[in-house]
Every structure is written in structure tokens, then in C-alpha cells.
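Reading through the C-alpha cells given below for one structure.
Missing here is one protein chain; the remaining ones are kept as they sit in the complex.
Letters are used for the chains, namely A and B, taken in the order the chains are written, and counting of residues starts over at 1 for each.
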Amino acid sequence: MLKTFKIGGIHPAGNKLSAGKPIEKLPLPKIVFIPIAQHIGAPAKPIVQIGDKVKAGQLIAQAGGFVSANIHSSVSGTVKKFAPAPDSGGYPKQCIVIEREGDEWEESILNKEENGDALDSKTIIDRIKQAGIVGMGGATFPTHVKLMPPPGKKAEILIINGVECEPYLTADHRLMLEKGEEIIKGIHLLMKALNVKKSCIGIENNKQDAIKHLTELTSGDPEVTVVPLKMKYPQGGEKQLINAITGREVPSGALPIETGAVVSNVGTTFAVYEAVLKNKPLFERVVTVTGKRLSKPSNFLVRIGTPIKELIEAAGVSSIEGGKVICGGPMMGRAVNSTDIPVSKGTSGVLLLPEEESKRGQEQDCIRCGRCITVCPMGLEPYLLATVSLKKQWDVAEEHNVMDCIECGSCSFTCPTNRPLLDYIRQGKKNVGGILRARKIKKQ
Amino acid sequence: MKDLNNLFEKAKPFVEKGGKFHWLYSTYEAFYAFCFVSKNTSKSGTHIHDYIDLKRTMSIVVIALLPALLFGMYNVGYQHFGAAGMLNSTDFFKIFLFGFLKVLPIIVVSYVVGLGIEFLFAQLRGHQVNEGFLVTGLLIPMIMPVNVPLWMVAVATAFSVIFVKEVFGGTGMNVWNPALVARAFLFFAYPAHMSGDSAWISVSGIEKLADGFTGATPLAQAITAETANAPIPVDFWNSFTGLIPGSIGETSTIAILIGALILIFTGIGSWKIMLSTLGGGIVMALIFNIFGGNNTYMTMPFWNQLVIGGFAFGTVFMATDPVSSAQTERGKWIYGFLIGVLAILIRVINPAFPEGMMMAILLMNTFAPLIDYIVVQGNIKRRMKRSKIIA
Partner (left out) sequence: MEHLINIFVKSVFLENMIFAYFLGMCSYLAVSKSVKAAMGLGIAVVFVLTVTVPVDYLLDNYILKAGALSWLGDSFQNVDLEFLSFIMFIAVIASITQLVEMVVEKYTPVLYNQLGIYLPLIAVNCAILGGSLFMQQKDFGTLAEATTYGFGSGIGWLLAIVGIAAIREKIQYSKVPAPLRGAGIAFIITGLMGIAFMGFTGIKL
């Protein structure tokens, strides 16, 4: 019996079109738009002026607080202006616009890797912080914060997330196949940083080649084990993955560290390796560009700030008429209204979904079948949360733990009457979140 | 199909906002959605959707009902010619045709009356008509005795659609299963037509009944036998295949099992409810077996309890009705189990209602919201407890 998380979950069609495509370097863009807020927390503060010459990997914006991350230039060139560009949510966000000239990297970036045996926990975390690494699975939580558990809490196990449960996306899959050794090194660095002696790599069963590859690489390693997992969405969710691997449940409203587990994505782990042993900041990442209408679904190594239209063109489509462009996967990604949006640290994929695939039926009245309850991985009652949110009964929504929702979209996916449950619940979460914050401030 | 689409496109300006016939929009939308898929696409939230939607759900339930319905039609003919003693001289098609012609009018009446009211309400209240009644409209005839007068079907359908469904707001809002209430309504309003020995077999046009003919259902026979303290005359295999008198759709356990398999494999019917109902029925029958003493009905083995009457039909098609059953995971188990227990309990100890299944499901429909409430409150407490341990 393969492991998986206990409650809920759905099985959307995998559609991993680009699984067989090796990671390619995307030709460098002419101009990049680097948002100063690519992470959860305070936006970074720019430290360059208009007209400054920068090199790839140079720090251009400094972390704006403890929960924040440094931002580095992804190309060499001239800072043209500070201008807003739309992000995947559709809101304009402040960006540093850099026009590329050549491709000159910061000298401190090493070509060969350093020996990491002598590094201690503090140095590793410090280097990760300097490199501006955030969770690259999409949550974009600054990694150095995660590596410093709050006082009194102790990490026991490091879990590496190679699940990639979103349909279509293959970036992590390819990374595991092609950069397996580096990832293992990254894992050891993270373990050292956290001072834990045990680590598991969770990989879903549909990536047999990756499971095999990493199992071979870790065969002589007593500290790292590869755990094949049964396919089920949303296994890549932090809480679900912890449950699947350790069997523990993250308490309502608490951080995963409560269970003694720290989760890190394979992409992040690779970035950690590069940052610590090669001194290379996070300024490029693997992005899957896919969709059934693309002639060439691919996995690209892309510089942060590249407009996604260049990715789409490189994947073999000239027009995006009659469909949707989605940043991220089809379940949790956001449909965007412009292809000028830059790739950021959390962009794991760009998906072109033709209209017939993304069709949503007419919303009808709930027939109370309870499917949403069956699939909810958090054990909530989505139908109830959605209705009370619609009726604006925020207190009831709070009582029913609306804040526990991880917005995985399983309920919307499965609802036979096509109710956009998640949209309603997000409304509820937003308002309840506001109320909770207000209450906290009042208390202080 | 294309011509049809053109027709719809042509009619569209008239029914859109500001058009002459805008008040007919919900009807237009209903027919359009019935013929084609709706045209809206998702803007935010989840971008892909499961293949299952309301339309498909309802169609699959209708398909799952078909084996039982077709068998019911055959059985109506079979019982008729059996009563006339002409089974050997009548061929299969004639038997089926007889049943078909008997059952079809009931179905037509139930659909016409029910859908008529649904469309009326949809027009008046400006909401859409959806596929919900396709199932209810087929369930109503299937739980009627074959000799029910058509006007009664009409009255019962009207009653249940108006007072059980529409006053609560239409599909998905009702608390009780409309088909069951229709049946219960007739049962209490016109008991003479809904029970007794004359209701179950169509004997019209038979000049001389066969020797040893009885029109009673096995359940009624069981009650009679119990009072006489005689052995219960239930033949397991006849009841299993369904060649016994009874409501149109409920006699054949095997046809219902086919439907159950369809529902379970497509994930439409809740296997949890089916299993727990079955479990509840078995447990209760066993309890009666142990404590029943010399009461013959109570000593009836559970496999016989499960194949007679509406138990199988209720378990598969009535208890699993998503709208009126419990929604929560644990709630489904409790709900199903109590149905099973109550069905056997009422059937055995209440001679006035051999049809215990119907009443048991109605009763649990009543308490399904309470079960859900308790389960949901329990979930909240559990989550709170979990977070308190840490904090």
C-alpha cells in the first residue's frame, strides 16, 4: 500500500504533456520586469538607481523585514525605470525594469561547487537568506524564516516535496531527473541547517523514473529516503504531505513546525544547493509551459522577470485567442488577462487552456450531495462555508474554521452543480481574516 | 443538431433582457441546457472541472433505474397472466407489452404533472428548471402499486412537487424525498387503493382467476402468517428475481442490484449509505432472530428480510437521494444504519405498515439535518481540540 494523506482528495487527469522534455535554456529576454514583491511578507526595498549598470546576480532590492526576501537582478544591463506591471492576480505591482546588454554574471558566483562539509547551520541559513530564496512551489514563503523554527519548537524531519500534484506541471519532475545529485546535496545542506537527522523525499507514483533515479542516488544514504506516494490531489499541499509521510496532522491554525516537520520543494532545494555551494542567488527557475494547443510543450530555465509571452512563443504558439492563460497549474493557478506578466520566483508553470477544457457549467442550486465534504483534504464542510460566505455570516464561517481552507479547489472541481465553491470560500476567508486581524490589533 | 442550434440562436433575442418574451427566459434556458452544454467558462478559482455535473448525475440515476423499471413492466404482465393462469400460453413480448401499456400512463402522468408544475414555478419565480425532476418523476411510478388510479398519481405528484419541493425553493432545497412523500401521501389519504390484496396485480379483463390465486405481497402474507403463527411463505429466489406482487419497480432485487452497481461505479450513489443501510437491516433482523422467541415473523432469516418489499429499492435509490440524505461523511453512516434498523423494526412490529422502508426513510429524512448538525459541531470540536493540545 502506497502512502497518501488520509482525508479527501481528488484525481484530476494528469495531462503531464511535457514530462519527457528536458529542461531547456530560454533565450535571454531583451527586457525584464523584476517585481519587488515576489514573496509573502514585506516587499523588498530597491537599492539601485535609474541608469545603474547591474550584473546578473547583483542585489537590487533588499529584504524589507524579517519575513521578506532579497531580490537580485536576473540579467546584466541598465536599470531603465521603476514601473508597475500586472502580476498574476491582475493588480499592477511595482517592478524594477532592466534592459539587457550581454550576459555578464556577478564574479562571486562560482562555476565549481564549494565543499560544504565545513559549513555550519548559521552560515547556511545566512547564505540562503542572502540569496533571496523563497518556497518555489508557489507559496513563496521565505525559506530562511522556515529554517529558523520559533523558540521552543524543534524540527525532527525534513520533507522534500517532489509531489507536483497539479495536472500539467512537470518542472519539479524534470528537475529531479536532471539535477538529482544536486538536490540530494541541497537536502543535506537543509538538514544541517535544521539540525535534523532524517529526511524523506515524497514523490507521487506517476513519476516512476524520478523515484527510481533518486532511490538509486540515495541507496547508500541512511538519512534520506524516497517515499513513493499514491497519486492524489492536493498531495503537494504542505499539510497533506506531512500527513501522508508522517501520519501527523497539522493543528487548526498552526504552522507545520508543530508536527516537527519542515517541508521544502525540490525546486527550492535545488536553489539552496546553488546558493550555498555556488554562491548563486535565486534569479532563474524552471517553468513548465504547456497546454494541449502548444506544438512544443516544454520545461524552460527562465530568468526571473521574463514576460510570459516569450515563454509561450518559444513553446510554439503565436496567438492565444480563444482560451485562457494560467499562471500556475489548472487547479490553483490564476487566469491572467495579459501575457506581459513577468515570471516571478513562484511561477511554476504557464498553462494555455483552450476554452472547451476550461468550460464551467451554469451554476445551479446545491443538491447537497456532499461530494465537496468527501473530497475536502482539510475535513471541512465546503458547501456550508460557501453558503455562509455568500450570506455574509462571517461569524458562522469563522466558527466553522473557514481559515483552515487551503484553497486547493477540490470542492469546485468536484461540484456537480458547478458551484464556484472556492470563490465563495475565498471571499469568506478574506473577510474573516480581516476580522481576526482587527481583533488582534484591538487586543494589543 | 445544427438546425436545432440555429433555432435556439434565432429565438435568443426574444428572450434576452429587453426582449418581448423575456419572461420565458428560464424555459428557454432550460431547454437549451437540456439540448446542449451551457456556454459559460470559469474566470477564477479552479480552471478544470470533474466530468460529473448535475445533468450527468441525473441521467445516470435514470439509467440505473431502467433495469428495475423494465423488469417491473415485465412483472406486471407476468402477474397479470399468472393470475389468469395463462402464463404458459403467453409469449414473452405479449407479457412485456401488457405491463408496458399498464405502466406507461403512470409515468406519463407523473412527468406531465410534475414537470408542468416545475415549469410554472420556474416561470413565476424566475429561476431555472433543472434535471432534478427527471429522477423524481420516474421514482414516483416505480413505487406505486400497478392498480393505482391515474388521477391519484396526478394528485400525489402535485402534492409532493408543490409542498415538498417548490415551497422549499426547488431542486436541492427539499428536506424530504418528494417521491416518498407522494407515496406516503397516497398511503394515508387513500389507504384502500394503496394496500390490501387488490392493489398489486392488474386483474382487469380477466374472466376467471387461476386457482389458489392471492394478490397479497409477501410482506402482507408475512403479517397474515404471523397472526396465524404459521411459517412465513417467502421464497427467497422468487423474491430475489422479482416475480412477486409488489410496487412496480421494487420487486426485483437483482435488477436493483444492477442499478446499484451502476450508481456505485460512477460514484453517483453513496456506497456508504447503501452499505450502512444494509448493515442496519441485517443487525436488526438478527436481533429479532435472537430475541424473537416464537414469533414467526421475527424469526425470518435476514436474507429474506432484505429481498422482500421495498428494502432493496429504498436502500439503493431512495436512501441515497443526495438532497434529502445526510451530507457529512460520518452522518451518512449513521443515517443509513438507522434507516436499516427502523425499516425492519417498523415492518416487523407494526402490522399497519408492512412498508417499513418508506416510513423509515421519511423519518430519517426528517432527522438528517440534525445528524449533519451534530456531526458538523463534532468536527468543530475536534478541530478545536487538536489546536488546543499544541497551544
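One rule holds for everything that comes next: a contact is a pair of C-beta atoms (placed from the backbone, for glycine too) under 8 Å apart; a residue touches a chain by one contact, two chains touch by 3 or more.
Note that this is a predicted model, so its numbers are computed, not measured.
Contact with the chain that does not appear here is found for just one residue of B:V61, B:V181 or B:M274, B:V181. In the complete complex, the residue from B:V135, B:V148 or B:V164 that touches the missing chain is B:V164.
Among the residues B:L120, B:M173 or B:M384, only B:M173 touches the chain that is left out of the figure. Of the options A:S18, A:T387 or A:N401, the residue whose C-beta touches the omitted chain is A:T387. Touching residues on chain B toward the chain that is not drawn are 125, 127, 163-164, 166-170, 173, 175-176, 181, 184-185, 188, 346, 349-353, 356, 358-360, 362-363, 365-367, 369-370, 372-373.
Definition applied: only the chains that are shown with their structure count from here on.
If each chain is reduced to the centroid of its CA atoms, chain A and chain B end up 48 Å from each other.
Remark: chain A residues 10, 12, 167, 249, 251-254, 258, 324, 326, 330-335, 351, 353, 355, 357-362, 364-370, 373-374, 379-381, 383-384, 399-401, 404, 409, 412-418, 420, 422-423, 426 touch chain B in the complex.
Only residues 29, 33, 37-50, 52-54, 56-57, 127-128, 130, 132, 169-173, 270, 322-323, 325-329, 332, 376, 379-380, 383-384, 386-387, 389-391 of chain B touch chain A when the two sit together in their complex.
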